[in-house]
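Following this message is one structure expressed as structure tokens.
Heads up, one of the protein chains got dropped from this complex, but the rest are sitting where they should.
Presenting chain A:
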Amino acid sequence: MPKYTKPPSHLQEILKWNGWGYSDTRFLFNKKGQAEFTGKRYRLSGMIIPALQNWFEGTFGASVQHKSPAMPILTSSAVQPPTLNEAFVDELKSTGIPCSHDAEDRVFRGHGHCLHEVFALREGKVGRVPDIVVWPNCHNDVVKIVELACKHNVCLIPYGGGTSVSSALECPPEETRCIVSLDTSQMNRILWIDEKNLTAHVEAGIVGQELERLLNESGYCTGHEPDSMEFSSLGGWVATRASGMKKNIYGNIEDLVVHVKMVTPQGVIEKGCQCPRMSTGPDIHHFIMGSEGTLGVVTEVTMKIRPMPEYQKYGSVVFPNFEQGVACLREVAKQRCAPASIRLMDNEQFKFGHALKPQVSSIFTSFLDGLKKFYITKFKGFDPDRLCVATLLFEGDREKVLQHEKQVYDIAAKFGGLAAGEDNGQRGYMLTFVIAYLRDLGMDYYVIGESFETSVPWDRVLDICRNVKARIIQECKDKGVQFSPLSTCRVTQTYDAGACVYFYFAFNYRGLSDPVHVYEQVEHAAREEILANGGSLSHHHGVGKLRKEWMRETISDVGMGMLKSVKNYVDPKNIFGNRNLI
């Protein structure tokens, strides 16, 4: 047997192999039937969530008595033995770059977090996974690996944080070559910080929270906070055109990137300077950003950085209905005064958010809560079944934040919006990080679900929200789902010309013989509905293999031809053979 060396730091060891996030952190219903969030990592950790069970059972028709537990451990017999290209492996080993063909390592990198991927893992089913995992330590390691891959004709699949929700990490089943997962996690250093230009040069394997932590030590931040930032990597953001929660201040990834280095089968692609803007033909960064690992591996990125904000303030506004809420967001966008983040949840999500309130320690807080609820639903005549809530995050220097806050609340008031406190806002953002754990809880009790996103012009926001939610409900009914599904949405980003909308959808699959297939059919129909309503194929999740079938109509025949010709030039042997995008 060849000897492999594994890298020293290994996030894999503290993460679940068949679900979201840290192994020590999960939702569960305890013996009293109360929901609990375990661990110590989050604000909600260690707390009891009294209303969740009721909400869960009521919304899905599920019961805490009916469990559908996951397989506890991976049986290595479920994993096919690796197809190894011996010549490649021998040369790779001679370079000293760590690698492994352990079943666990391979399985861990053979999936993202689409429902069907996680569902299969929970059932202990494993399809085609990478044959070998390799951990380069720096740009030069990557150059070597790519050269060897070309020489021996093996397939390379770059792997960052593994948070893909587009089937991008799935190994193409038709791939007969040896598949090498190129894990960038060891390339996680900040190489330099340039305070004159406010840039940082960073290795692409760094994970979001680590990047922020390290920059914070020097008093800086990137401000790029995608919901997956605990686990997703800088290289992944570049490869998928990621978007962060606070893009209103800091911009999306395409606004943040100053320079990118990518290793391709044709060699290294990068610009010759670090200039803020250039008129030198089509921007080559735009061939790289969104290439989804089909052209090469991003190894190093120069990113804009900002001094850490002096002051942060959360906030929330309750609107009598979703229409008013959207009208307010539109006005905020029109006046270009959006706070760092502004999100609008629909009524179902508002209720869901309420169900996730932890048990309160003091009677006083709950009394206040009750008063607030009374005030909103009775006094103002808000219908609890129609009202919706916007969560806000302001950032900057204190005075400006307060001024900004007033401006936004004044606009909200014109649309019937009522300030509903900092707590509600903060809880809303905290939920962003725990919501992915909730899907695992659902799956323990016959409930499966997923979220998906789109972007859409302002004039179609309301229509797309209504129609996609209704389509989900109708498709579930038509496909024999026995219980009415949760079908809800929120507007998560505003732009001059439109908004980003997120849909959440989940249902109780008891009584269905092939729930994942039903789920996929419904999601497919929902995407068709999105496109028919003028929405985009994706705002930031990317295309992967999950949404490939719609690429041609999305970018036209010529557009497809352009992308393909780039691929043919850069990677004629399809070394980067994950078959995403085109």
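In the analysis below, a residue touches a chain if its C-beta (ideal position, glycine included) is under 8 Å from a C-beta of that chain, and two chains touch if they have at least 3 such contacts; residues count from 1.
The rule is simple: contacts and distances are computed from a predicted model.
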Ask   = Absent chain per UniProt: "Acyl-coenzyme A oxidase", "Abraxas 2, BRISC complex subunit", "GATC amidotransferase" or "Glyceronephosphate O-acyltransferase"?
value = "Glyceronephosphate O-acyltransferase"
Note = Where A:103, A:448 or A:464 are the choices, the one touching the absent chain is A:464
Task = Return the single residue from A:124, A:251, A:421 or A:534 that touches the missing chain.
result = A:534
Ask   = If you put the missing chain back, which residues of chain A would it touch?
value = 386, 459-460, 463-464, 466-467, 470-471, 531-534, 553
